[in-house]
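Please read through the structure below; I'll follow up with questions.
All protein chains but one are shown at their positions in the complex.
Coming up: chain A.
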Amino acid sequence: MTNIALAATVTTGEAVTFWILAPLALLGAIGMVVARNAVHSALWLVLTMLCLGVFYVVQAGPFIGMVQIIVYTGAIMMLFLFVLMLVGRDASDSLIETLRGQRVAAVLVGLGFAGLVGTLVARAVGDTTAVGLEAANQNGNVQGIAALLFTNYVFAFEATSALLITAAVGAMVLAHIHKPKSERLGQPETMRLRFRPGNYPAPKPGPGVYATSDSVATPGRLPDGTLTQRSVPEILPTRELSPRETAPKGTEK
């Protein structure tokens, strides 16, 4: 593992990578905050995280870089996207401010804070040469992290188990609804409910596919020719078609 970039100086390749990816990372971060749709926000964040992962690898931290990409971007963000999709696509932020002028103030203060931290770090490390990288990666990057985890930070490492247990218990407490056995429905009751008057026991019809429209929002036709709203998924907003959309498209001849 001695082929990890050991020198403290910045090579051309590193500089080029940085100047390509840094604006992208910034763009992703800004996009995440600005995007109205939660799914778009999450995707912007993925971009930033991927760029950061590459930065870590370039800066001789391959382990943390890979963890960033595999665990954060790969697992956690995808899980996040799954949740967003499950919750529903109309979960976009409302733009009504509960506190007047909050957004402007937040932008100003945020810019001020970024400027403060940016200049602080720039002034502090601008003319400093990095030290300690060779010593840290002496026996290999992963081995170095393992050595720290199982010596100096072994108690902290073990204490994280408390965090994991708490998280599991918390998820149970906040999300699980226990139904007593008496409230669970058996097979006969389920069947009776299914065939009770007023319920539609068969699978729902598929959406209509026509020459003029193949949208899932278009109702399908029943065998007798009537349209059925049953084929339109409930989460779709009802939408009035504009005159242009309902006008003949010249395909009827």
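Please note the rule applied: a contact is a pair of C-beta atoms (placed from the backbone, for glycine too) under 8 Å apart; a residue touches a chain by one contact, two chains touch by 3 or more; residues count from 1.
Here is the rule we use: contacts and distances are computed from a predicted model.
**Q** Using the UniProt record as the reference, specify the protein name of the hidden chain from among "NADH-quinone oxidoreductase subunit N", "5-oxoprolinase subunit PxpB", "Cell division protein FtsI (Penicillin-binding protein 3)" or "Aspartate carbamoyltransferase".
**A** Hidden chain, UniProt protein name: "NADH-quinone oxidoreductase subunit N".
**Q** Among A:L108, A:V154 or A:M191, which one touches the chain that has been omitted from the display?
**A** A:V154
**Q** Determine which one of A:A22, A:I70, A:V107 or A:L120 touches the chain that has been left out.
**A** A:L120
**Q** Among A:V16, A:L79, A:I165 or A:L222, which one touches the chain that has been omitted from the display?
**A** Considering all chains, including the one not shown, the answer is A:I165.
**Q** Footprint of the hidden chain on chain A, which residues?
**A** 117, 120-121, 123-125, 128, 130-132, 135, 139-140, 143, 146-147, 150-156, 159-160, 162-163, 165-167, 169-170, 172-178
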